[in-house]
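Only one protein chain is missing from this complex, and each of the others stays in its spot.
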Amino acid sequence: MTQRFAGIYTPIVTPFTSTGELDEQGLVTNVDRYLKSPLTGLVVLGSNGEAAQLEDAEADRAIALVRDRVPAGRPLLVGTGRESTRATIAACTRAASLGADAVMARTPAFYKPQMTSDAYVRHFIEVADASPVPVLLYNVTMYTGVNLLPDAVEKLSEHPNIAGLKDSGNDMLQLSDYLTRAKDGFTVLAGAAPTLFSAIAIGAHGAVLALAGIVPELCVELVELVRAGRLDEARGLQRRLMPLARSIGPIYGVPGLKAALDLVGLTGGVPRAPLRAASPEVIDTLRGQLTTLGVLKEEHAASH
Amino acid sequence: MTQRFAGIYTPIVTPFTSTGELDEQGLVTNVDRYLKSPLTGLVVLGSNGEAAQLEDAEADRAIALVRDRVPAGRPLLVGTGRESTRATIAACTRAASLGADAVMARTPAFYKPQMTSDAYVRHFIEVADASPVPVLLYNVTMYTGVNLLPDAVEKLSEHPNIAGLKDSGNDMLQLSDYLTRAKDGFTVLAGAAPTLFSAIAIGAHGAVLALAGIVPELCVELVELVRAGRLDEARGLQRRLMPLARSIGPIYGVPGLKAALDLVGLTGGVPRAPLRAASPEVIDTLRGQLTTLGVLKEEHAASH
Amino acid sequence: MTQRFAGIYTPIVTPFTSTGELDEQGLVTNVDRYLKSPLTGLVVLGSNGEAAQLEDAEADRAIALVRDRVPAGRPLLVGTGRESTRATIAACTRAASLGADAVMARTPAFYKPQMTSDAYVRHFIEVADASPVPVLLYNVTMYTGVNLLPDAVEKLSEHPNIAGLKDSGNDMLQLSDYLTRAKDGFTVLAGAAPTLFSAIAIGAHGAVLALAGIVPELCVELVELVRAGRLDEARGLQRRLMPLARSIGPIYGVPGLKAALDLVGLTGGVPRAPLRAASPEVIDTLRGQLTTLGVLKEEHAASH
Partner (left out) sequence: MTQRFAGIYTPIVTPFTSTGELDEQGLVTNVDRYLKSPLTGLVVLGSNGEAAQLEDAEADRAIALVRDRVPAGRPLLVGTGRESTRATIAACTRAASLGADAVMARTPAFYKPQMTSDAYVRHFIEVADASPVPVLLYNVTMYTGVNLLPDAVEKLSEHPNIAGLKDSGNDMLQLSDYLTRAKDGFTVLAGAAPTLFSAIAIGAHGAVLALAGIVPELCVELVELVRAGRLDEARGLQRRLMPLARSIGPIYGVPGLKAALDLVGLTGGVPRAPLRAASPEVIDTLRGQLTTLGVLKEEHAASH
């Protein structure tokens, strides 16, 4: 069965100007670079897009800018998770009206003891009932501190307007449970570059990867190697990518990703407080990792 | 040294009408009841006020309504935590302009791996520098999944506009560390009714308690017994309060608290989704606990 | 480079008689069945062998009995982990004298805060220096509550008498770290059947699996399918095996494994207290899973 929205995506960052406002030019520059890559599509306003730190007006502006560049046929996914069901629905509706092909709604997470599978099923059904475009569930335990369990996903996969799920963790057992239990046709996207090889091997239909914002071609190549059963080559490539995958993921997070973007000639810049710019030591580490991968932009080769 | 904002508070809930809008009449009714109690003051827009689920306009309206009832001399604290530093500052400024005596700013919590003590120190210093009224730090690990460590609190206690901290956990070791390491005059408020006895015994300067929204007089009495060294009586009272303290705290959360308010004749109502109204079974449990404490409103005595 | 002790093993259980003594006949029966299977070798006195609950004399007797049946050329590994370094060395020496081809020494785990990577490096070097036969490190976090980190394994892999490691967890990221960081020739064995597919795919050199004590042929087939790059078939087999893999692993543990052995016509019996025999409900679940796999022994087909 066809998996809607299968493929390799990158979550684009939200660059800011020196006064802390949305850097529209930087945003567009990054998008244009990705459109020349083999990436399937883009995710705006994900965790790496600092969605949690944006005002609604900024978020809407970012969607509009990206939509304007991304041609039909390359899916544009938009993060719309909020803490209340009604605010999530409002965000989905706004994103759809701005041209999102689908929305990616992370789990509400504040009232953790009450966030049971039942609560998530009811929440996402209400969201999916109301959303004008298909919904992708979004589980990102590292940031939310909650976990969307396979039993909830199994039920939610029955909803005609829930197209799939992105899980950002490295738990391959949970990923394989999603794949086994969800309805046929439900799309499961991985979200953690350090386990990309494993995720694709066990059958994930694609991935949303910050790493693909730095080395989109290599990410797509890794996926294709696995699918071709060329496991030795795939393992080798995964190992080469591992240090950077960790740096711009769990270790240095958004500040690391933004610094790496600057180092490859794209636009990263300073994240919004309480996040802070990567330190010179972190930038040196990233410079070394990017050099090893052959993607450091020449002008950044000299150390500070 | 005098502790600013020492005392016993309740975080007031935000009641909604049947259509999901702010129930202004219900809000005012609850406030008026508390003003007749021995409580020191009130907290608007805390975790129990479903702050995470409110729009800014609703939040502002709630502050204005409460401020209108609370006389000078009884502190009105307002929750203003947001994920970004700038949104937090904006919320503090708005709360101050609406008459807050102090703001209570919970830790930003989304980018957990980056939320180090250093990040919190920088964040709260920026907030305190900008806030027109004193700031209380707010640590609520159960909901945020992060923890504000004593080393950060030690540094932050030096700031002239940071008056104190509320910690909602049951970790008495951490609470005593706050007390030992913070600067003289820094106020430490407990936030967990199940360990109220212990918290006051080890020297906490007060507490912010959902339980005090149901039985304000008993909470104040417990604190006074401990302070008078009447430990046997205090222990006995703590034990009597324990079942309800747990029900409307970790076990049933905001839905439990709102149901309990209805059962004692105040206004609770239905929480905002993804939270759901307490089930009939939960309401029965609460009815039993309130009956034991002698505070069930007569008309609710018959089971459903 | 050749990996010593690479291959697929099963950890054999320690059956007891109705009076709680070592069931020698049952032990031998099981061993003889495995020797007719394609399994590489056997592990005596692992976690599934209830090693933690045996007296030294019982352990020695079990080793001797198994050694007597296992021909040269099929590796016999013996669990020798103890809480003190000297007791571990004594157990290694005894096992070697009884004919073990290698020992598998789990991490000491009682004094958790002191069990740093440094402590483990020193411990295992002392053990490896003293052991007459090669040592395999054994990390089983589910039971020990500690974790042997890749930095320690990297150092320990340099020791000429440390041949490899078994890790019983499902963390594929850690497993790939072991593989990347350990010295060439160091053998990494997986220990969790629910992630067997993933572990072999990322390059593990084999596995020690309780599941292989029930369906040795299917476990070996799964490994061969992955290695042949026949990922679709391998995934399908992994899914078929998953329910049983979980039942006799994390869910029902040793009691589940022993009950399953009885149901396939081998000798399981009652575990030693505080472990208890699987309940009738658990046995029914296992019966269903074994029936699906076509390995239930006919006489056990009728429910209790």
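Going by the order they are written in, the chains are A, B and C; count residues from 1 in each one.
The rule is simple: a contact is a pair of C-beta atoms (placed from the backbone, for glycine too) under 8 Å apart; a residue touches a chain by one contact, two chains touch by 3 or more.
From a predicted model like this one, the values you see are computed outputs, not experimental measurements.
Across the entire complex, contacts from the unshown chain go to B, C.
Considering the whole complex, the residue from C:3, C:53, C:161 or C:180 that touches the absent chain is C:53. The missing chain, though absent from the display, is touched by one residue of B:73, B:160, B:229 or B:294; that residue is B:229.
Remark: the omitted chain is touched by one listed residue; of C:85, C:168 or C:285 this is C:85.
Only one of the listed residues, B:57, B:72 or B:173, touches the absent chain: B:173.
Seen from subunit B, the chain kept out of the figure touches residues 170-173, 176, 180, 194-195, 197-198, 201-203, 226, 229-231, 235, 238-239, 242.
Take subunit C: the residues that touch the chain left off the picture are 20, 47, 52-55, 83-87, 108-115, 119-120, 122-123, 126, 142-145, 250-251, 253-255, 272-276.
Heads up, the rule we're going with is that only the chains that are shown with their structure count from here on.
Fewest steps needed to get from subunit B to subunit C, stepping only to touching chains, is 2. Of all chains shown, the one whose average CA position lies nearest the global CA mean is A. Averaging Cα atoms per chain gives one point for each, and the point farthest from that of subunit B is the centre of C. Subunit B and subunit C have Cα centroids lying 51 Å from one another.
Residues of subunit B in contact with two or more other chains: none.
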